[in-house]
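Omission of a single protein chain aside, the complex is shown with its protein chains in their original locations.
Chain IDs A and B follow the sequence of writing; residue 1 opens each chain.
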Amino acid sequence: MGVRTWIEGWPVYRQLTGTDPLGRGAAAQSQRSRTLTARTETADRVAKSVCPYCAVGCGQRIFVKDEKVIQIEGDPDSPISKGRLCPKGSASKSLVTSDRRQQKVLYRRPYATDWEELDLDTAMDMIADRVLAAREQTWEDKDEDGRPLNRTLGISSLGGATLDNEENYLIKKLFTAIGAIQIENQARI
Amino acid sequence: MAEAHPVGFQYVVEAKKRGAKVIHIDPRFTRTSALAHSYVPVRAGADIAFLGGIINYILSNEKDFREYVVAYTNAAMLVSEDFKDTEDLNGLFSGYDPEINAYDQSSWQYAGQQDEGQSRGQAHVDRETASGLEQESHGPPIPADVPRDLTLQDPRCVYQVLKRHYARYTPEVVERLCGVPQDKFLEVCEAWTANSGRERTTALVYSVGWTQHSVGVQYIRTGAIIQLLLGNMGRPGGGVMALRGHASIQGSTDIPTLFNLLPGYLPMPHHSQHETFDQWIDAIRHPEQKGFWANAKSFAVSLLKAYWGDAATEDNDFGYGWMPRLTGDHGIYQQVLDMIDGKIKGYFLLGQNPAVGSAHGRAQRLGMANLDWLVVRDLFMIESATFWKDGPEVATGEIVAEQCKTEVFFMPAANHAEKEGTFTQTQRMLQWREKAVEPPQDCRSELWFFYHLGRIIRERLADSKLERDQGVLNLAWNYPLHGKRGDEPSGEDVLFEINGYEVATHKPLSSFTEMKADGSTAGGCWIYTGVFKDGVNQAARRKPRTEQDWVAREWGWAWPADRRTLYNRASADPEGKPWSERKKYVWWDEEAGEWTGYDVPDFEKTKPPSYRPDKDATGVAAISGDDAFIMQGDGKGWLYAPSGLIDGPMPTHYEPVESTVRNPLYEQQANPTRKVYDRSDNLTNPSPPERHAEVYPYVFSTSRLTEHHTAGGMSRQLAYLSELQPEMFVEVSPELARERGLQHLGWAHIVTARAAIEAKVLVTDRLTPLRIEDRIVHQIWMPYHWGNEGLVTGDSANDLIGITLDPNVLIQESKVGTCDIQPGRRPTGKHLLDYVQSYRDRAELRPDHQAPLVTTEVEEEG
Partner (left out) sequence: MAGSNSFYGPLDPASDAGYVDAPPRKGFFTDTSVCIGCKACEVACKEWNLVPDDGFNLLGTSYDNTGGLTANSWRHVAFIEQPTAGGCGHGTDTPGAFAGMPTGPSVSAATAVVGAGVGQDTGTSPGVQPAVDALAAAGTIGTQFLGMPGTDLPGRTTDAPRSDFRWLMMSNVCKHCTHAGCLDVCPTGALFRTEFGTVVVQEDICNGCGYCIPACPYGVIDQRKEDGRAWKCTLCYDRIGDGLTPACAKACPTESIQFGDLDELRERAARRVEALHEQGVDQARLYGHDPEDGVGGDGAFFLLLDEPEVYGLPPDPIVTTRDLPAMYKRAGWAALAMAATAVASFLGRRA
């Protein structure tokens, strides 16, 4: 920056020489204000999404920069929501980026008074062990008249109303195949 | 609607700007009432009386849309001579068996069909397995040749039966029972009827709190009867519309995580009713019956092929033998009680927080405290993961961490931005979400979790020769992995499998009509077939609304077959012409010889209106050219349900299970077929005619606030939502505040037989006492979002509620109950238990207390 530019950048110079003698507008505009731009304009990409709260199904646009979600707002193309969002939908960015989110597996041993951390793979192995053990202990082959039962009543599952169809499909498929029938979700509640 | 679905409410505002009249009926004045022309306060739990009054108004003033009613409903069908109404039997229908509290439904059938009715035993099994209404009305077969009286004059025709049933639901009775002044009630009747017919339609919108009653299904039935009588079904601007409360709760019933269903509303096999493959198939399709369910075998075989791939062959009944079997009630409440009793080892919670969000929170938490292990998958730390650490029972000493054996795994989940997939929103529309970013650290999708859980289980069992393990070993579980970590199944691959494909060529199916019963097609959910039509993910379509017509068919994909309005054949008259130019939607194009219109016709495309089936036709061929309700056993919309409903063919006013008043209409107080769990840990407040109802003298209801979401896991963790509603509160009228000495912004506590919780008091004019005859009934209201985790915490309203269920679908009555309210905070620690017990003592609620199911005399069969 040359001295001339530097001096011309001074608000007082601009005020005295420009169109804004009272120094309340153009002359007072800071460097930051002059170059200000909406952060969505510089996003690396925009994902077309759907609000995760209620079942209206409002369209969302998720703006991503440097692999971080920088903004979530309504999708004006949607014939359902026309770009609007309620307070919950408007809070989606907080939902996604909150530092209160649990990001590590936690484990509570029997009779323990606090959590401990656990490796994800270990946790998966432990859960699989427990599913198999519960199934083993409670397996029912036949009813009293010899008709097939093929099931365990030792395992329960609750959830699915905020999950994707594809996820629910795999959940039901796997649980049915291992004989677990006590699979329920919010639709019963 | 403005409270819980603000963005949906924009259309109400838009309609209002164009001159529509908005009426809001609610026990409390809400943000919806604030924008309504007319607000109608009503007593919680009296909806059938209110809507029954409207049916009476329609029928006694002949305001029904007669041509529609005659053509498309079962109004003209004659009902069996053996049928006796609640009006004859003091609140019971004919066929009630007090031994098992269920009906023998033979006498409810159409004339000449008595043998087809469900037996009591069948009704009992249906209740246990929540299968009364499975596959829509597709219960027992309804033959085509039911006698009819098209003049609707025969005293036994459905129209006349209905008219007699509701004759006593007069405006006077509505006023005395619901607390609604007659002029207001008549205003609703007039508005609804004046805006229905050829030129106009009216939509009935409800939120799913309506399902949370011991007569929940009958509430919705009452709405459906009105909409059928007024010709509002299958037509633009009409319908009965559920505003669901979770992003894909519709999807989680279509592709169910429900004990009694398989994808596409196929029933889970029952050990005695569906012992063999053929029994299972025939129970779904009913070989003699008309309608599209006749093709059920194709749907079922395709599902089994999707599950078991090459291992599913004609020789092994496509793997049917591997399917687990139901024996009775395996619903979530039975499970919770079984957990308390130590019968269940492990429990998965998938984005669900029952410690706050489910009825009877204490039972939920005590159940979890008695498991071997619990897996909680969620975004934030929720109450259901920490019940052993700082839950309410830790405070009362009922749960002690050092003595609680439950092993808990908290598995952090990926959120909606971190995975791809479809949600099915409340109008059955699937919308694809693109993945925006990778989930951080240990956060994973359910797709990841269950794929890998299955993979590990299959690896562990790989060498097993046990018969029980063959189902999981033969499972088609080879999903290619993708993503930055290289370990995530592709959502599109799974959606493709759901859509279905030709086994030999792997070519996607474009319609469920292409499904075959010989194993040559596979498809995970027949009603979703077409979502991957032409190999294109139709759910990902996003043509801007400004570039298409008002039906916006190129946005997302709606099941079935991309139909936006179900049963839209009814938008045309029997001859196939639109009822009016104004309400034109789908019609018969004589020249082209096909159905056409703004939507995909919900009818065989080239079947003319004049088509009449042969006498012995079955299945789809048996559907007449004017049978608009193509999934129904008789092709008609049901004003009267001869089968399928456990608690009666017509909705009848029963008081809520907990009520402060005696049923003014019948000696039978509450639903005599409701599902009860009489246990010492699930006591019910006494209601008339029992003594001591005065111990819990007030009516309470709970619902949502705009600013929070269900059990708070996705809202009480966020500062921007928490600050908007930072504390648990209870709303009371100034009159009740004065009666009980409650101070605005002071503390109060609310007591039921289950629990006592505390809340800040909001004294507001938005709550009003109601006059029920000469008495005054006070109602209080609470949001149910709070628990002890999160940025803002408080007691949970669901702790107040007991477990009594609707018999048809096993959903709990949680929108109305009785309670006491007193100023000040509740006691803490052990004193809290003593305090709740002191109320039970006053109410003489002993541990073995059972609320009487029948409060009238049962007529002996004879």
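We adopt the following convention: a contact is a pair of C-beta atoms (placed from the backbone, for glycine too) under 8 Å apart; a residue touches a chain by one contact, two chains touch by 3 or more.
On a predicted model such as this, the values are computed, not experimentally measured, just so you know.
Let's see if you follow the contact definition: name the visible chains touching the chain that is missing.
The undisplayed chain, in the complete complex, is in contact with A, B.
Tell me which residue among B:646, B:777, B:816 or B:851 touches the hidden chain in the full complex.
Only one listed residue reaches the unshown chain, and that is B:777.
In the complete assembly, which of B:121, B:328 or B:689 touches the absent chain?
Within the whole complex, the residue contacting the unshown chain is B:689.
Residues on chain B that touch the omitted chain in the whole complex?
2, 6-7, 9-10, 13, 16-17, 21-22, 29, 31-39, 41, 90, 168, 173, 176-177, 179, 181, 184, 660-667, 687-694, 696-698, 705-707, 719-727, 729, 734-745, 760, 762-766, 768-778, 791-792, 818, 822-823
To test your reading of the contact rule: which positions on chain A touch the chain that is missing from view?
11, 18-33, 36-41, 71-74, 83-87, 89-91, 93-94
By definition in this document, only the chains that are shown with their structure count from here on.
Using CA atom averages as chain centres, what separation in Å is found between chain A and chain B?
Each chain's C-alpha centroid was found; their separation is 27 Å.
Please output the residues of chain A touching chain B within their complex, sorted ascending.
Residues in contact with chain B: 45, 47-59, 62, 64, 67-69, 72, 75-82, 84-92, 94-96, 98, 100-115, 118, 120, 123-134, 137-139, 141, 143, 145, 147-174, 176-189.
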